[in-house]
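The structure that follows is given in the form of structure tokens.
Missing here is one protein chain; the remaining ones are kept as they sit in the complex.
Let's turn to subunit A:
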């Protein structure tokens, strides 16, 4: 986990250093009178004259001490900017993860049990459509109908802008982003759940459970569903990076102040410290979820043994 994160930060650091425009360009553009000696002095002061690996070493050493640097566009330390944004993104991705699981699993199970029924066809059509629908377009349609035509929900922004923040305002602001972000994962998990369940339901142990006279509900939940859920754990862990990608787009449409928007702004404006910090955090998040999936996998499936 740690080596992966370190290799990612090395690669990102190197690529960002390759990007055109270093922090001094802005300084030079804003001040035509600056002399070459001054430029050299400032370069030396910030360590830009050193080789890349030494600059990386310094950055890493500072990060280990808990100092993520200073943002050039926000003029505040990165450690002050990140927490609020991180919480907003975690709220968005976390609730859409839970929301899509809550919808996808029951529907997947139902469509597997009633294969080739009318609802099965309907849901499989909807899931195809959910996969095909671009996140930003779906968001646009929702904004058009729910906020502009019906004036039910605010078209974007964050609940902290409201004078009173209650559970209702939080819901009003986050319901559209969560639905938009969930759409893709919901649609694909629905299909995986359906096929996983279909596979399990024809197994011998399900027939055995039925044969010994267990109630149908108990057969489905205790014997079939439990086994069908095992591959879902890996699938969910693997979809975390995709969810973060989707969050970048969702946050852009709904002007949700989260990490996705932050990293886009920082990369476009060449805000080095913020970009590094966000990549570091995302790398940690993904590595953490992969680890969690491995542990969970061994926990729910006793056949898996790690050596």
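Just so it is clear, a contact is a pair of C-beta atoms (placed from the backbone, for glycine too) under 8 Å apart; a residue touches a chain by one contact, two chains touch by 3 or more; residues count from 1.
Operating definition for what follows: contacts and distances are computed from a predicted model.
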item	value
Record-based protein name (UniProt) of the chain missing from this complex, from "Response regulator", "ABC transporter permease", "NADH-quinone oxidoreductase subunit I" or "Purine-binding chemotaxis protein CheW"	"ABC transporter permease"
Selected from A:112, A:201 or A:263 as touching the chain missing from the view	A:263
Residue of A:4, A:62, A:117 or A:208 touching the missing chain in the full complex	A:4
Hidden-chain contact residue, picked from the options A:52, A:122, A:140 or A:295	A:140
Residue ranges of subunit A at the interface with the undisplayed chain	4, 7-8, 11-12, 15-16, 18-20, 128-129, 131-137, 140-141, 143-144, 148, 241-242, 244-246, 248-249, 252, 263-264, 267-268, 270, 279, 282-283, 286-287, 290
